[in-house]
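This part shows chain A:
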Amino acid sequence: MELVVSSLLKIAFLLTVILGLVPVLIWAERKGSAFIQDRTGPNRASVLGIRLGGLVHPIADVMKLLFKEDFRPENAHRFLYALAPFLVFFIALLTYAVIPFGDFIRIGGVEYQLVVADLNVGILYVLAIASLGTYGVVMGGWASNNKYAFLGAVRSTSQMISYEISMGLSIIGLMLIFSSLRLTDIVAGQGGAIWNWGFAMQPLGAILFIVAVFAETNRNPFDLPEGESELVSGYHLEYSSMKFALFFMAEYTNMVIGAALITTLFFGGWNIPWLTRSVIEGHAGTILPVHLVIQAVVMGLISLLFFRRAARERDKFGDARDREPGFMGVVTALMALGAAGSFALKPWAIGVDAASIYATLLQVGAFVGKVVFFCWVFIWVRWTLPRFRYDQLMGLGWKVMLPLALANVVLTAIWLAIV
Partner candidate 1 sequence: MVKVTIDGRELEFPEGTSLFDACREARGEALPHFCYHPDLSVAGVCRLCQVEVEGMPKLTIACNTGVREGMVVHTRNERVKTAARQILEMHLINHPVDCPICDQAGECGLQDQYMNHGLYESEVDKDDKVHKAKAEVIGPHVILDKERCVLCSRCVRFCDEVTGTGEMGIFNRGDRAEIGIAPGKELANNYSLNTVDICPVGALTSRDFRFKKRVWLLKSTASICPGCATGCNVRVDHEAGRIFRLKPRYNKEVNGRWMCDIGRMTYRGVHSEKRLDGPMLRGDGDLAPVSWSDLHTFLAERQVGLWISSPAQTLEEQALLAALGEQARTSGGVSTAGRGDGDDLLLHGDRTPNRTGLEWTDLQQHDPASLVALVRETSGAVVVHGGDPAETAPGFLAAVGGRALIFLGTHANATSKAATVVVPMSVWAEKDGLFVNKDGRVQAVRRAVARPEQAVEDWRFLVDLWSAAGCADAPAGLPALRRWLAERVPALNDLDLNALPAGGLAPATAPAGAGGDE
Partner candidate 2 sequence: MTATKKAHPYGGKMTFWERTYLPEVFRGMGITIKHVIHNLLHTSEMPTVQYPEEHRSYSPRFRGRHRLMQRDDGSPRCVACMMCSTACPADCIHIVAGEHPDPAIEKFPETFDIDLLRCVYCGLCEEACPCDAIRMDTGIYEIAGTTREEFFVSKEFLLNNKSDGTEV
């Protein structure tokens, strides 16, 4: 019973974070691409004049997509056509089951592991499930009865096959080093100093893995399955309304998984370099006040920036939008005050139990922060690099990545044998 409840709570937490991240990522994608290209990006949709720098746009998008006509092309395969987006999205979510987002949390003396299913073959599970995603894509592309969608699906399959192999091979080195397939073990093994992290021990493996993940998630520069310049928009060409939204969300969910995998395998997972759990618990009385001070100062500075903007642009639009900077200033100021105000609770005299929870929170925060960073890398890369040509893509996958991954396995094995 307890297991069920705790698992459900963990699932709920993960779903909230991931689904909550999706609109943020969409926003970051739009805003980031805009800033990269010297544009302002979305800044129109507003609720009572509050636009949150365009963060309201995804909400408007969802409203729009909810009310759009759900169109199904003639001669499409009814069932598969409807199934595909759900499959893609569902599979995208499944992977999270084995990813540890924290160490454990101790409540009432009981320790709960912060992973939904701590499988002993965690990595294999990830690889297995991740490649299932292609089925949805293929189904969607085939069932649409559209040649462009179909070509997109075909590209997706061949790309998946090509990169799946290097992806699997690139983490074998890691398995050898940590002698485990269990993700919690791998993360725990990366504790302590930063050179314990996977990328420090397996630089080549890390690069190969990251590249393979980009390819697996169909993100630029490997987004040939959607190649809008030649395939209009690839496998989801015929989809509209919420079915399209599911594909769209699945793409971002996949991105989050990719980021989470990269974090977990090569960037220490929930570990904070040097600040191990025992260090945090032992020095919570110092770390927490410093943390709060930094937070109060940063938030205070941000709120000052907002207030300055509010004063400068008082009559810019002549409508509710003018109130926005002031509103944001108040919110951030409140956050700063909250951080400062919590000194009233004497954070320097934090108890042992609370210190343990604080340590867990910091670790989870570190994990989420790393994931968000890698999500940003996905976006960053997309708006920096051009798309590969298909032959280049295949050439890279088979002629460069595969041999390198094999070499990496052999070298790691030799190195381990020697040391």
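The rule is simple: a residue touches a chain if its C-beta (ideal position, glycine included) is under 8 Å from a C-beta of that chain, and two chains touch if they have at least 3 such contacts; residues count from 1.
How these were chosen: all candidates are chains of the complex that A comes from, given by their letters.
Please read all numbers here as calculations on a predicted model, not as lab measurements.
Peer 1: Going by the C-beta definition already given, which one of 1 or 2 is in contact with chain A within this complex?
Peer 2: Touching partner of chain A: 2.
Peer 1: Which of the residues in chain A come into contact with candidate 2 in the complex?
Peer 2: Result: residues 32, 34-40, 207, 316-317, 380-381, 383-385, 396, 400 of chain A touch candidate 2.
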